[in-house]
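I'd like to ask some things about the structure below.
One protein chain omitted, others in place.
The block that comes next holds chain A.
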Amino acid sequence: MGLENLILLLVLGVIFLPFILAIGCLVLVMTCPWSRNFRSGYVNLLLKIFQYGTGRIESAEQKKLETIKEKNGIANGNIAESVDLVEDNCSSGHAIIKSSAMSKEDLVLLPNGNSSPKTSIPKNRSFNSLKNDFILSDCLDFVHAGVEAIIEDEVTQRFVAEELKSWNLLTRTNRHYEFISIRLTVTWIIGFFIRYFILLPSRITICFLAVIWLTLCTGLVGFLNEGAMKRAIYEKVSIWCFNFLSCALSAVITFHNKENIPKCGICVANHTTPVDVMVLHCDNSYALIGQRHGGFLGIIQRALARASAHIWFERSEVKDRETVAKRLKEHVDDPDKLPILIFPEGTCINNTSVMQFKKGSFEVGSVVYPVAIKYDARFTDAFWNSSRHSMIQYLYMMMSSWALVCDVWYLPPMHRRAEESAIDFANRVKAVIAKQGGLVDLSWDGALKRMNAKKEWKQKQQEEFSKRLKVE
């Protein structure tokens, strides 16, 4: 047995030594500016193809519409009916997927008891200060708001894949568009082959190599003595390694307002996927805080922890808010440490909105560096739906789609005002991120993904209603 193992190790060693050297060369090639230009060229080409696809879908829909029109006109002779039908079809356009099933105009209930946008409960009461007797029709506003929530609500749709405006030639997002016209079918088949037989294998290889490379590099950096030198080297090495890793997803990342790049303190960003970390690391290095994971994420976590100070918690410890706050404070107070990256939403949202920021990270220091991340959903759906897909499934989907295109905005540092509560500060930062990223600013808690709504929020609504009720 011993001898067999030894031989096996030797063989592996001989195979892998040149392999490791080869990775080094590959990393150099993949991270040079030339490769980046190549990727953005590829993305532009994709955009042209999508446009062509949308055109095909629209003309195919148009044809279908005309046949309906003819059939109706002849068979029924009922012109009014057919015109109505055509109008209905036209307004939908079908090729352009609208994300809404209705238009909301009235009362929308919010967790903090305020109702938005224009009206308050109940709508028929013109003056809020004026109390009114209860009448039987008071229930109608609640019914209206409730049924609207059943048809469409602000929260649950943020935890599923974002709907696309036009088709991106992936079957997972479509409604049988691939068979709508022959030319489109051919385009789709070619795309399928490119994605699954060229892109996917090469991306898996790159990802595999990049993780090995990252582990090797951070391992070496870990041997250095603590100090400014180590930090500087770590920054260079991590940016280099993550740029290589980003090739595994064909990432094309545009960083805006580089003058605001955080160098110390707390950096907060909206959260769509664990890949956010990779995206941000392509331009700057951060200390990370979070739960200790197993599996693929665990490998990367352990590799990073070797070279720099990150704060990883065991699952049981996360509950212990005080320890978290203390360790966070220690880290922030040390000017030699890297800026700490926090996702205050605490969960992944599908990149159409920003949800409640947990106040914890806004209590520690008086200044935070906001960062807004917005992915281009046409090239891939970056959102990690962790209740549906495992990390590996998610990576497989990402690697078999077109590319990861995203914009990152570094926003000017924000200071907590005197007498401003951590919650207000968090909301102010959230609003700024939402505005820059073009995301909807929601006050709902992202934890609703796994939890039901809290009783207190309902009580808030009841309180609001009672305030307007006249009692003897």
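Convention: contacts are C-beta pairs under 8 Å (C-beta built on N, C-alpha and C of every residue); 3 or more make two chains touch, one makes a residue touch a chain; residues count from 1.
One rule holds in what follows: contacts and distances are computed from a predicted model.
Engineer: Given the choices "Mrna export factor and bub3", "EF-hand domain-containing protein", "Vacuolar protein sorting-associated protein 21" or "Ras-related protein Rab-10", state the protein name listed in UniProt for the chain not shown.
Structural biologist: The missing chain's protein name, per its UniProt entry, is "EF-hand domain-containing protein".
Engineer: Would you indicate which residue among A:151, A:194 or A:392 is in contact with the undisplayed chain?
Structural biologist: A:151
Engineer: Can you work out which residue in A:46, A:109 or A:324 touches the chain that's missing from view?
Structural biologist: A:109
Engineer: Footprint of the hidden chain on chain A, which residues?
Structural biologist: Looking at chain A, the ones touching the missing chain are residues 85, 88-89, 91-92, 94, 97-98, 100-103, 105, 108-109, 111, 123-124, 133-157, 160-161, 163, 172-173, 175-176, 444, 448, 452-453, 457-463, 465-467, 469, 471-472.
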